[in-house]
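Of the protein chains in this complex, all but one are displayed in their positions.
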Amino acid sequence: MKHLLSIADLSADDIHRLLELTDHMVEISGRPIPKVPALRGKNVVSLFFEDSTRTRTSFDTAAKRLSADTMNFAVSSSSVSKGESLRDTIETIAAMGVDAFVVRHRSSGAPEMITRWTNASIINAGDGWHQHPTQALLDCYTIRTGLNRRDGFDGLRIAIVGDIRHSRVARSNVQAFAALGAHVTLVAPPTLLPPSLEGWPVEISHDLDALLPELDVIYLLRVQRERMEEALLPSLHEYSLLYGLTEARAARLAPHALVMHPGPMNRGVEMVADPGELPGSVILNQVTNGVAVRMAVLFWLLGSGADLSEAP
Amino acid sequence: MKHLLSIADLSADDIHRLLELTDHMVEISGRPIPKVPALRGKNVVSLFFEDSTRTRTSFDTAAKRLSADTMNFAVSSSSVSKGESLRDTIETIAAMGVDAFVVRHRSSGAPEMITRWTNASIINAGDGWHQHPTQALLDCYTIRTGLNRRDGFDGLRIAIVGDIRHSRVARSNVQAFAALGAHVTLVAPPTLLPPSLEGWPVEISHDLDALLPELDVIYLLRVQRERMEEALLPSLHEYSLLYGLTEARAARLAPHALVMHPGPMNRGVEMVADPGELPGSVILNQVTNGVAVRMAVLFWLLGSGADLSEAP
Partner (left out) sequence: MKHLLSIADLSADDIHRLLELTDHMVEISGRPIPKVPALRGKNVVSLFFEDSTRTRTSFDTAAKRLSADTMNFAVSSSSVSKGESLRDTIETIAAMGVDAFVVRHRSSGAPEMITRWTNASIINAGDGWHQHPTQALLDCYTIRTGLNRRDGFDGLRIAIVGDIRHSRVARSNVQAFAALGAHVTLVAPPTLLPPSLEGWPVEISHDLDALLPELDVIYLLRVQRERMEEALLPSLHEYSLLYGLTEARAARLAPHALVMHPGPMNRGVEMVADPGELPGSVILNQVTNGVAVRMAVLFWLLGSGADLSEAP
């Protein structure tokens, strides 16, 4: 594998192997000196056309634990703003010696387009509404660990709740959860579902309350204020009444059920209860696992051995 | 000690030990390769809600000399601006694996509040008008070295001149200088003194000229243009006439007296003479010592040995 553009490019086996590799990376991250020389001399460049401190930092931390060098391009402050073409920018940075670009872009498909212009590996860190594959992998890892499901998600019931339509996280996670065998239900007002769900391996529900007791995982998406302005939502308050995770709703979850969110949370909207008080909340574990998963992805793409047994 | 929030948390003994540790760090900083592996694998994150290139860079340099990894969050450009709560931001960054946060915030008490949300060490790099403890420590170190006062400041006469009211530097330094035994006089127009000085171990003077010959240290504070707009000062020119360090005033200082300023200087306002021409100016020594003091603080909080004899 050279690039990580979409969960759709990974087989269930690939996902399993990446999650096993993540186990190694979690072990490394827990050492007193959480650093290995695996990627020494490799140059990992983050190219963020959309701001995202948390994702950028997570990749940065991952790269540093593997001893790679890192550079950040906040594209707003770079020559791209001088009217240079995206291709020229990529080719120029690549010519300085880049092993991987971590790309976030508001347009679906931009990371794939970039693969044509450089020999470096491209990692999609979020493109439009399309994909965010490392988010899906870290979420799989968090469920695998949190529910002790090393062999797959057969029979697990996962609800993804919120603005599915505009969510690359939903698209990536549906594919990854389904590939591992989970039963996925999308819960959203009709205006926040995609126009067509043909080919999505999911069920749809508009009644969160009916679902709650049978869920193993409830995965909340961020609802953005903009949706209200676009008239897709009557009000955030009404959204919250029907789909927000209140204490009352949380109390109806099974005791083992996990509560997840990709962050940043809109407290009082999709997250009404205090997640710090919910025993099933693994939201901060997702963040912690994100670093380890990204270490695994970087090692997979840039490490010398295709043979993962050479993992550090 | 886990955090450094305020000079008030340190005993005179603590301060002395930190200054002795700083001696080690000065020695390290003078080596051809000024780097030791003491904090390898530690992650030091600067979280600046107010811009301050010089303080951030000083901590950054200190962390790198101890081989720690560093990350910078200029909060204006991070997700905090998306309306996420401060607590969620801190918890999220901390979940990626942070050993210390270096925090600057416009609100007094913000660094202390952050200690409740993370297991990482918090170093206050300036909070509102409240505290800036590493500034006070570097100033103590500069006086200790400049006046050869390793055993304390008994009998030293120090004047702090300027906008005491709005100054976290003044608050921190008064506590630190007094803890080490110095006699501190505040010199300022009444509008730039705090409403109450109860409990401050200081004398007040409005007559800088009378004091000059007996001072061992004159410590100038930056006077900000805003004070004029707030009608706390009739004009910067008038301030300068009464409290600015002119060549004439500098000539009346004792030959051994030190001239100090936390920077950045307002030339022509509080600093009228050219400090490059003042034999007693140790303003650049303060900057140099700042790196060593911050190395000492980072090592104290994050180094493996509570026993400082293990200093690198």
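So that you can tell them apart, the chains are marked A and B in the order they are listed, and the count of residues begins at 1 in each.
Here is the rule we go by: contacts are C-beta pairs under 8 Å (C-beta built on N, C-alpha and C of every residue); 3 or more make two chains touch, one makes a residue touch a chain.
This structure is a prediction, so every number in the text was calculated from the model and none was measured.
Chemist: In the whole complex, not just what's shown, which of A:V26, A:M71, A:L147 or A:L197 touches the removed chain?
Modeler: Looking across A:V26, A:M71, A:L147 or A:L197, the contact with the absent chain belongs to A:M71.
Chemist: Considering the whole complex, which of B:D51, B:D151 or B:D209 touches the chain not shown?
Modeler: Among B:D51, B:D151 or B:D209, only B:D51 touches the chain that is not shown.
Chemist: Of the residues in chain B, which ones touch the absent chain?
Modeler: Contact residues on chain B toward the absent chain are 29, 31-35, 51-54, 57-58, 60-61, 64, 74, 263-267, 284-285, 287-288, 290-291.
Chemist: Spell out the interface residues on chain A facing the chain that's missing from view.
Modeler: Here the touching residues of chain A are 40-41, 43, 69, 71, 73, 77-79, 82-85, 88-89, 91-93, 95-97.
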